[in-house]
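Of the protein chains in this complex, all but one are displayed in their positions.
When the chains are written out, they are named A and B in that same order, and each has its own residue count from 1.
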Amino acid sequence: MKSFLKIMLFCILVLIGFVGYANFGIPQVKPAPPPTEEKLDLGNMTMDQFIALGEKVFNGKGTCTLCHNNVGKRAPMLDGAGEEAVANSAPLRLKDPRYKGKATTPEEYIRESMKEPSAFVVATFGSDGDTKSPMPNVTTGSIGMSEAEVDAVIAFLQNKAGSEVTVKIPVGAPPSAEGGAAAPAAPAKTPEEVIAKFGCGACHKIGKEEGALGPDLTHIGKSRNEAYLRKGILDPDADIAKNCPGAPCSPGMMPADLGTKMTGSELEMLVQYLVKSK
Amino acid sequence: MSFFSGFKRLTCLTLLLSLLFAGGFSFTSIPVFANMANAEEAVKSEGTPTESVKEGEKKAEYPPAPKLTAADYPQIGGFNPRILVWIVAQLHLWFAAFVLAVPIFVLIIEAIGMATKDQRYDNMAYEFIKVSMAAYSITASITAIMGGLLTFTLLVFYPDLFKYMASLFSRSMLAYAFLFFAESASLYVYYYGWHWLEGGFKKWVHLTIGLVLNFVGTVLMLLANAWVTFSMSPNGVDPATGAFLGSEWDVIHNFLWNPLNLHRVIANIAYGGSIIGAYAAYKFLSSSVKEEKAHYDWMGYTANVIAVGGLLPLPFAGYWLTAEIYAYSQQMGITLMGGAFAWLFIMQAVLIGALFLSVNYYLWCGMGRSEGSGRYTKHIWWIAALIVGCFLVWFTPHTLVLTNQELKALGGPYHKYLGPLGIMPAKNTAVNIMIIMTFLSFTLYRRANKIATVSWAASGSAIQAAIFVAAILNIIFLGVYHGYFTNTAYKVAASIPQVLSTAVVIISTLIIDSMMFKGAKEVGPLRWGKVPDRSQYALFMLAVSFTWLMGLMGYVRSGIRQHWHVNSIMRDNSIDAFTPTIGVAAQVVTSATVIFMAIVIFIFWLSNISSKKSAVH
Partner (left out) sequence: MKLPKLLQAVLVVVGVYIGFKLVFSVGLHQPIPSSLLTMYMFFVVVATLLVTTATEESAKEMSAPIKALVEDPSKKTIRNIVFVLVPLLAAWMTYSKLAPSFEAPVELRTIHPAPPSSLKAYGKSFDMMKLENPFSKFQKEDPEKFKVLVKEGGDVYYKNCHFCHGDKLDGQGQYAQGFNPLPLNFQDVGTIAQLQESYLFWRIATGGPGLPKEATPWLSAMPVWKDFLTEDEIWKVILFLYDYTGQAPRSWAAH
């Protein structure tokens, strides 16, 4: 018993030595607290600025207007007037027997429709009897909107429709993984980056992207030459393809302003990439 | 490097085999945790058929990693969830390490007994497994209880994290449970078959069972390692969302898996040796019968040799792991070595120094067992001086704590001569020399009782001395030249020839010794049991330091993730997301160590009672 106590005393003393040295022998560096998830300016943002951010995302990073425009009739209008505005039609859709989502308020409905587009597909705009939406989840993939950006877009849509803006400005959430929609996009360095930057994959099957609205571009180099492809990007309505999957192709579907948005090198990179896609 | 690739192959093989084990059991069936994975979320992402940016996302049935808020962490009672989970996880790890280490230890002893045909080893191996069988079943069940408790606390306090991990590792968790069962089964066969499978071929069969037992144990650990390393270097999930990409092997085989595996396997051997050494020391001190004392002295010595065998390569495995952490993420690497945790490595250096000093002290004291040791004890002082010299280099920090006066005297925060000792080349040099010196202590100890009878004994010793000196000079040259006069790529490269020099010393000395002392005259019979009680405390020091060090390094391994549950995939948003200071961590680790020691002592006491009872019958 005596040796047992001696051993215990020895072990405890050793432990006290260790813990004492760790506490008093070496300086206590207090590691920096975890970063609050980059507030950027959200904390100081007024609702007007938040709505403006939403508009920017809606027209830019979100690539929403690629389809939600009144030219191609590929997707329902969202920011129109009256019933056309999604913020106004949402209450009706929530009551629609075809609705299978979980939302209970218009705000939730819009958010849901951005993340799970198939929860409700507006008649004539979907496949498989309007149960599947061609729209991607906007928080993933090349669009990759953050929660705050989704909220900003909802605020923008509600504001545009003239209904009450129910969204709260989120605190402590990053507006985006890449530093916000406000940051001007850097020129793309590879054709894949060009495709991601301009959201080609939202409509076209190209590279790893699997859009199903516009013509399949994976083997476009076989049938089209360089000049045709370049013109096709700069002036998409000049020659309308006939082989769109789903409904027939129509003028105005593809944005006509790519020529002004792309840099020269981006355009050339993309054209060369397409020519080689055989 | 071929060693590492060989190791990789080995781990692949072991995993394959474990897959075979579990194959009929779980792989075709529905993962047991599937009901836990949020079914609604699975439905949600099915609704996005066109989303197809990355290849893996085609398998859209896997939900992304959840994004949590502070409200997602249940607060129950007055518990601090993190400290509770921390202590439980640490206890689980220690017990698991112990449970895995005992069979490793016993198998090594049994193999030594077979190779040397010395019945004592076999008896000791059997005795140890017998004595610890009671202990073992308790320990194993405590390990299981701790494992269950860990699962429970995780499930209660970190439900979303657990769900996410369970959804990724569903199959391997099932395999884990199955292997745990297999481990116990093979252990019982190994133990009860001991006398039945004796002699000749049967012994080989028995040894093979022991090998299977250890193999299963190792696979168990490798699986658990995968969960841990996944949280540090996630793989097999979408880096943006954390959604599972469909291959569990990718998730298991993440970047830091193999480095950690190697480190933990080696550490396990050393840890097992140190705990059993402490057991023997306890029995030695509490017994008064001469034969018993001799027996436990011998057991303590053998355990110590095995612990040292594991301790010597451990710094290199640790170095590889650290290098891989750096290679994986500079941020993680600097957080580890240069940032908030830099001082932890000073603490670690002190502990490792303590380990080396206690091992050496034990060997020096052990020379008292032999009458011929007088020839060698005069060398102790300069061996000690060299070890301490290296040790001082080993713990010199890169960032010095300076008073303002000292700052002025030095002309800045850099010390011209001590500063360079703070970086890796100096540490590598120091630790290599420390290892060589420890080995020298061991060599002298082995010689203490022998007198070589071969004619070339003098020149043989001279050659050995020359090898020692040459290797040390080479290590110093490599450290100084490559460490300070070339760039970093060479700095990493220089550590390999240094390790090789150390290996050459150890191997060549062992070979020359075995030839030189063939048929050597013994000075007198080794007086087992005739060691001072002081030496036994060195064994306790070893066990306690080892246990505590494991806890401390667990803190830093986990801490370098900072505020992430799964590094850069799943953020920790609980109120405990901050990183505690070393002082606080030391307090938690110490509390856990005390709990662990108390349970272990209780187990030894219980097994003592049961073995006494069986002696009466």
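One rule holds for everything that comes next: a residue touches a chain if its C-beta (ideal position, glycine included) is under 8 Å from a C-beta of that chain, and two chains touch if they have at least 3 such contacts.
This structure is a prediction, so every number in the text was calculated from the model and none was measured.
Taking the full assembly into account, the omitted chain touches A, B. Which of B:F152, B:W227 or B:Y326 touches the hidden chain is settled by the complete complex: it is B:Y326. Across the entire complex, the residue among B:T399, B:S461 or B:S508 in touch with the chain not shown is B:T399.
From the set B:I380, B:I476 or B:V584, the residue in touch with the chain omitted from the display is B:I380, counting the whole complex. When the omitted chain is restored, the residue from B:A340, B:V499 or B:L552 that touches it is B:A340. Although one chain is not shown, part of subunit A still touches it, namely residues 25, 27, 29-32, 35, 178-179, 183-184, 186. Residues 323, 326-327, 329-332, 334-335, 338-340, 342, 350, 353, 357, 360-361, 364-365, 367-368, 373, 377, 380-381, 384-385, 387-388, 391-392, 395-407, 409-420, 422-423, 483-484, 487-490, 492-493, 532, 534, 568 are the ones on subunit B that touch the missing chain.
Basically, only the chains that are shown with their structure count from here on.
Centroids of subunit A and subunit B (each the mean of its C-alpha atoms) stand 46 Å apart. Interface residues of subunit A, counted against subunit B in their complex, comprise 3-4, 6-7, 10-12, 14-15, 18-19, 21-23, 26-35, 37, 115-119, 132-137, 140-142, 144, 147, 177, 196, 201, 208-212.
Residues 44-45, 47-55, 57, 64, 67, 240-241, 281-282, 285-286, 339-343, 346-347, 350-351, 401, 537, 540-541, 544-545, 548, 552, 559, 562-563, 571-572, 577-583, 585-587, 589-590, 593-594, 597 of subunit B are the ones that touch subunit A when the two sit in their complex.
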